[in-house]
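Apart from one protein chain that is not included, each protein chain of the complex appears where it belongs.
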Amino acid sequence: MSATASTRQLKFVQALNEALDLCMTKDPRVFIIGLGAPDPAAIFASTKGLVEKYGPTRVLDMPVAENAITGVALGAALRGMRPVMTHIRLEFAMLTIDQIVNQAAKWHYMFGGQASVPLVIRMVVGRGWGQGAQHSQSLQSWFAHVPGLKVVMPATPHDAKGLLISAIEDNNPVVFIEHRWLYGIHGPVPEGVYRVPLGQPNVLRQGRHVTVVATSYMTLEAVRAADELAQEGIELEIVDVRTLNPFDETLVLESVRKTGKLIVADTGWRSVGFAAEVVARVTERCFGDLKAPPVRLTLPDVPTPTTRALSNYYYPLVHDITAAARRLAGRPAKPAPEIKPEAFLDVPDPSFTGPF
Amino acid sequence: MSATASTRQLKFVQALNEALDLCMTKDPRVFIIGLGAPDPAAIFASTKGLVEKYGPTRVLDMPVAENAITGVALGAALRGMRPVMTHIRLEFAMLTIDQIVNQAAKWHYMFGGQASVPLVIRMVVGRGWGQGAQHSQSLQSWFAHVPGLKVVMPATPHDAKGLLISAIEDNNPVVFIEHRWLYGIHGPVPEGVYRVPLGQPNVLRQGRHVTVVATSYMTLEAVRAADELAQEGIELEIVDVRTLNPFDETLVLESVRKTGKLIVADTGWRSVGFAAEVVARVTERCFGDLKAPPVRLTLPDVPTPTTRALSNYYYPLVHDITAAARRLAGRPAKPAPEIKPEAFLDVPDPSFTGPF
Amino acid sequence: MKNRQTPPDVARRMLHGIMRVRLIEERIRKLYAEQEMRCPTHFSIGQEAVAVGVCAHLKREELITSAHRSHAHYLAKGGDLKGMLAELYGKATGCAAGKGGSMHLIDRSVGFLGAVPIVGSTIPIGVGAALSSVLQGNPLLTVIFFGDAATEAGVFHESLNIAALHKLPVVMVCENNLYSVLSPLSVRKPEDREIVQLAQGHGVFNGQADGNDADAVYALAGEAIERARAGQGPAFLEFKTYRWYEHCGPLEDQHLGYRPPGELEAWKARDPLKLYAGRLRQHGIVSDADIAVMEKTIDAEIDEAVAFAKASPFPTRDQLATHLYAP
Partner (left out) sequence: MKNRQTPPDVARRMLHGIMRVRLIEERIRKLYAEQEMRCPTHFSIGQEAVAVGVCAHLKREELITSAHRSHAHYLAKGGDLKGMLAELYGKATGCAAGKGGSMHLIDRSVGFLGAVPIVGSTIPIGVGAALSSVLQGNPLLTVIFFGDAATEAGVFHESLNIAALHKLPVVMVCENNLYSVLSPLSVRKPEDREIVQLAQGHGVFNGQADGNDADAVYALAGEAIERARAGQGPAFLEFKTYRWYEHCGPLEDQHLGYRPPGELEAWKARDPLKLYAGRLRQHGIVSDADIAVMEKTIDAEIDEAVAFAKASPFPTRDQLATHLYAP
């Protein structure tokens, strides 16, 4: 699993880049395909330097034809290649749902195991600066609902690299969802090839009082909340989900058996979302251990507004986690910070770029 | 709401057909668009007779271009028409997710309420006779996750008509999901125009012991289970969800407050599905009333196999409901019926075609 | 177009191939009534010459993909008959272990990459197969079969553009049988625009021929295939042909009234099997006795395969969850 402790610090995006680079070096079957993958902007720098190093036949630019590209990647995967597709915004993958859900997810099953689809589909979830309704959707819950897909959402630079390597080495279609606001976060990242196995959540912080199950960027917010609460003597236990499909609830159940309190913090919408699944599994399996109703912290069931005057109130904040945790821990509430409509919450908090 | 008691019996598919016919008569803005809508098979007879009555410009056949057709329907809706799109299999709508989810669902919101999208998208969920992985998916959970969409699944002929009329009269995009195995079920259907309001579940059966929240075809299975259990003195209360988005949990909560026991029976997959949402809402809101862990009865997280030797074990059966209910009610278990691989469970049970 | 007469040995093979598809499907039609093959099944009867004429050129390792109406392509490419019949019967010995049915045939050992019933979806997959061969430094021809309706799907255009852009060794074969389910071409494309014109728009080599004439298919396919193999880029071929039975299922469907009067009869009069058998007899390439032997051999093959399929076991319940993820 994870290599020995490393003090080298990399940004999340550099960790992704390194994973791609290492995989392309060690395995000639790996190639990158997607709009802009080899262009100078390099998918927010995540594919930086790769076309120079591996040439344009291993970092393929493409016309705006995402549905066909996905089928092309699937066809290549069937013949033993290991394509890594890129979508600079998750929304563009909405044009490819037939290929992802009807085809790739089922190919191995519906052909009785005769063929496999080692395909990674990277999707970047946008946030901030008025991305609006069509450039910020976090639809991991959809993909997590589909048997045959694997769904990964790394939260740390370490995991970004280790999970991406595992995803590329996996023989199944993996939807790899990257939150744009994590790209600038730094943290320790070992050199060389290492793997974070798919299907294993991670206890990121141990604590006795409240379990926080978090995905992607919400994991980072949970860490901030934990730091704040630690000073009040409230210990959060943070489980970073990492793989949403297949979702192994073991660590979550263990944690809730200890704390009796559950907060689920997800970057997606509330209704019929991944947070509901966590609540359902915990309720089914830890019914007797739960001491209070679980709490879901998600986006409200509303499209993303563009103006910051509304998006300032759209995303769950650290305070939402601390407030829920205080309530669950039986502590008195603290006043919520006042948020002005004109506040600049539409860019990542500059005081918090890591280390994770 | 529903008209006065009616003794006229119609099949589910006839009820749909009547709803379309009545809406087309009373409102010239209503038109039908979709592959095969005017052909002699008439979308399993649901659009039967309409092209003869209203002509080919109000029942439009189309090339195999579902994504564009959805955009075309959306564009027509923006200009005041009320299109009813048809998909003879839900899977074909997977090609149109951009138009449904990125566009139609958000149009009203992202343009600040300046335009509305009165669009109905009918999707038939296939089952049986080896429909297999690509002709049987029941993806209501996806659409129920998307703010701005309404999602309707009628279970009775009465509701099929009343809900379809409401959907057509609604000023929002409505995903109207019809289970193929309900088409032949008959039940009382009032004449003329009546509405079953969107957003209101229905208590189909009252009972004291166990709440069963069911969608679509599973409602019918729940009724059969209730009949069987009634003879053992176990009373099921059946809440037919009818509208999954927006989902009004009021009746469910009331019922669970009474019974303390919850079974959710959904036609879709388990993980991150609608059943999880019901469990989550009940747990959050009725935590103190729940006397046992809730039970989800859904498809396993596996694609649909074609051979009946496997599909016989794929779909939840009446016995699964009765078994869960007996357990929740503290009654002894009964042996499960033996199911042979060669049994013909891939066609609807001929002994049960209604009345509902 | 060069003069491309079908060599006599190829002609005999093609006649055998057409007859074989016909006899197999006629047998399936008969057996279907027993209600033991329980999956949606689209018959190729009437259209066999396209599959056989194209596949007559293909090497075992060359690839093809197909769609919902795939029996002829699967068989013409050399797909295992026992595996196909067992698949239709939902048996564990089926080519997809019973999990696929008629709409999901596969035989990787002969380059049959797979067939799926979502119209158009295998087109980019076939293009991707061809692309992978180029990336691997070993260009391999991929033939993609589909119906007329697939050319209406956006993914067809997206895929054709990618194939043209990268000059991939792809031949797209459109079986234009005039219908998409029950919908005629007239409600699906402008009257005065030919399907093949779309490929012209993409600047791709293209051609049209009589899909009921095996020699015509063989000739045009040969030209396209040679170009593609030689690295001259993709081709799009349109073959006019006709489906005799229901869109899905083994029955006649004249009662539905969607075919203009006389249309079916006119096409049946141009039965690709009778046409070709007649021509080869006339040219002395086969004798009546040869044909009788062919029929007998094929019938025996079918008998054996049907017996195999019927005798094969069903998958066991524990197979429901296997193959969800590849190891």
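Assorted remarks:
Lettered A, B and C in written order, each chain numbered from 1.
Throughout what follows, a residue touches a chain if its C-beta (ideal position, glycine included) is under 8 Å from a C-beta of that chain, and two chains touch if they have at least 3 such contacts.
The shown structure was predicted, so the numbers you read here are calculated from the model rather than taken from an experiment.
Residue B:110 is the one among B:110, B:133, B:264 or B:345 that touches the chain not shown. Within the set C:23, C:134, C:165 or C:285, the residue that contacts the chain not displayed is C:165.
Checked against the full complex, the one of A:80, A:130, A:197 or A:330 touching the unshown chain is A:130.
Only one of the listed residues, B:22, B:76, B:120 or B:163, touches the absent chain: B:76. Residues of subunit B in contact with the chain left out of this view: 31, 57-58, 62-63, 65, 67-81, 98-99, 102-103, 107-118, 147-148, 150, 171-172, 246.
Against the chain not displayed here, subunit A makes contact via residues 35-36, 39-41, 61-65, 67-68, 91-92, 94-95, 129-135, 300-303, 305-310, 313-314, 341-342, 346.
The chain not shown here touches subunit C at positions 152-158, 161, 164-165, 187-190, 192-193, 197-203.
FYI, only the chains that are shown with their structure count from here on.
The chain occupying the central position, as judged from C-alpha centroids, is B.
When every chain is reduced to the mean of its CA atoms, the largest separation from subunit A belongs to C. Mean C-alpha positions place subunit A and subunit B at a centre distance of 31 Å. Averaged Cα coordinates give subunit B a centre that lies 37 Å from the centre of subunit C. Contacts with at least two other chains are made by residues 67, 91, 94-95, 132-134, 300-303, 305-306 of subunit B.
The set of subunit C residues that touch two or more partner chains comprises 94, 96, 98-100, 104, 116, 118, 154, 324.
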